[in-house]
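All protein chains but one are shown in place.
Up next, subunit A:
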Amino acid sequence: MKTLSLTPNNALWLSASQASLRKLDPRAQLRNPVMFVVWIGAVFVSVLWLRDLFGDGDALWSGQIALWLWFTVLFANFSESLAEGRGKARADSLRSAKGETEAKKVQRDGKRIERVSSRSLRAGDIVLVEAGDNIPGDGEVIEGIATVNEAAVTGESAPVLRESGGDRSSVTGGTKVVSDWIKVRITANPGESFLDRMIGLVEGAARQKTPNELALSVLLTGLTLIFLMVAVTLPFFAHYSGGKLPVTALIALLVTLIPTTIGGLLSAIGIAGMDRLVRANVIAKSGRAVEAAGDVDVLLLDKTGTITYGNRMAEAFLPAPGVDEVELTRVSWLSSLSDGTAEGRSIVELAKRRLGDLGSDAQRVTKSVEFTAQTRLSGADLDDGTELRKGAVQAVITYAFGSDESHVPPAFRKAVERIAESGGTPLAVAVKQGGETRLLGAIHLKDVVKPGIRARFAELRAMGIRTVMITGDNPLTAASIAAEAGVDDFLAEATPERKLELIRKEQQGGRMVAMCGDGTNDAPALAQADVGVAMNDGTPAAKEAANLVDLDSDPTKLIQVVEIGKQLLISRGSLTTFSIANDIAKYFAILPALFVSLYPQLAPLDVMRLHSPQSAILSAIIFNALIIVALIPLALRGVRYAALSASALLRRNLLIYGLGGIVVPFVGIKLIDVLVSAVGLA
């Protein structure tokens, strides 16, 4: 006997198939009026099939129609179940991390500890979490300091510090305290944690439709009503025309005309969109935020971490007059060898790039001098007593010349000023050898803009999204980095208040604003923004105010969130267009078949030259069911998204889904008809 291997994918398919059967329950179908009409049609035709079976009707034909009508409902159910399954797989892995754990609940007296189940914890309860314990729920650290491994939610294995007060007080349920202890005030009731909310977003039955999805359902229901009028009144007109229309054929006409393709896939598209967000490790607190992300006009991006790497890097060596650049480079390198900071490492890197192999000089270093806040210098001493120093310009000048600054070459001063003006940070380098001190020159440290970010911003601009860089830097520095990164605007010397003010101003102009933030003082701005993404390592206040939480605490995610939002909307629009455009071909398949008995002269209307009226109607119904299956991958994956202007996007999608929607069913129905008639099914 062949054994069936249950790989995760197979398991997913199996459970989705089972779920699609369960969803045949009419109460589940009522949620979706379009598919409910198909469901009723399927019941009707099944009864007619029974009548045919025991009567003298064409039971083979009505049986097949009934079967495909049931398949239509099942396929739609399957698409939803599959999307749910994929979303839940991720949520389940998170949930299992959370699981039910034992919590040490601190009693009201503040001393006694009671051991309770994590599920019984309510907002406001205080728990003690010690090294080795899982944190039982989302909350805020109110006492103590500890390192926490958050790998369960972020996938990042390096433990992070969590302490009371300040911006690092937030903890997530399911993460684990590695060292020390903390007291946590639980902020979420059971079923209301971020994780629970996320699970809710990917579960079909519990899911709240997002605003646009709701609007679209209204339209689809309206179209269904209109086509219902078409189908119900048709027998009257046929009666006048001297004939009767078979009820099975009428139901087939109705089902093919109502927007079953989009009606069947709408829910899956929505769930898949949320799932893509979850895969990007972002939790949405409501589906609304994801749609809003697609509409964003202005992105407020923090400079550090999003636009620049956040630490300064050596960009150039600028020798003082009469100093060889090679000497400056070599000294800078030697003095930075033992400097473990990012700046120090970048100096070593740059020197290596400039000079290639620097030989064995490194072995001459006998002592390294650490940077202190007092000296603001660091460097190294060589075996011959030579002192190499680098540091803040003023500190190095004092080190080299004391209070007598007349020895400082004007050209050096100019160079330093130019660095500062360009938004960089100058470091000075000096060497003391045998009682003589020489100022060798300056190192230009620069806030390095991430590669590719400029192109990204250009893309966003093409999509009509303005980027605004938020930085605490002075306007001069900010302007320089803004120009280099290619953002449209910047807010220098930013404070939470100024951020909030900026958001309000943009919103008054009718624009939708997205931002990310982590501190408690970001909370008002996060709440004000249309799309607010809080970093998971941010404060509970920030996370509460935001409508999205990024588990990776990566501010760049904001751009990705916008793209996910847009892709969701595009998928929905494209499939709606496709679905509606399909109707033309279906009319041309079914109407001639339906009316040919009334007016045989109508034969020329059968432009597809289908085999027989029975095969025409059957083929249209089969196409109608199969197209749902064929489009499931597209619904789950989302329509391919490219950063293009609205006009270009429209042109492309209209060509594929509009024109395609008109042509594809003509070809598809004809092919199915050839097959069906060849096999002799109709």
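Keep this in mind: a residue touches a chain if its C-beta (ideal position, glycine included) is under 8 Å from a C-beta of that chain, and two chains touch if they have at least 3 such contacts; residues count from 1.
As a convention for this text, contacts and distances are computed from a predicted model.
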Check: For the complex's missing chain, which UniProt name, "Monovalent cation/H+ antiporter subunit A", "Potassium-transporting ATPase potassium-binding subunit", "Integration host factor subunit beta" or "Biotin carboxyl carrier protein of acetyl-CoA carboxylase"?
Finding: "Potassium-transporting ATPase potassium-binding subunit"
Margin query: Considering the complete complex, identify which of A:316, A:626 or A:649 is in touch with the unshown chain.
Written below: A:649
Check: For the chain left off this view, which of A:422, A:576 or A:677 is in contact with it?
Finding: A:576
Check: Of A:31, A:104, A:461 or A:498, which one is in contact with the hidden chain?
Finding: A:461
Next item on the list: Identify the residue among A:121, A:171, A:199 or A:234 that touches the chain left out of the display.
Entry: A:234
Note to self: Considering the whole complex, not just the chains shown, which residues of subunit A touch the missing one?
What the structure shows: 211-212, 214-216, 218-219, 221-223, 225-227, 229-230, 232-234, 236-241, 253, 291, 294-295, 297, 461-466, 509-512, 565-567, 569-570, 572-574, 576-577, 580-581, 583-584, 587, 591, 594-595, 598-599, 601-605, 641, 645-647, 649-651, 653-654, 657-658
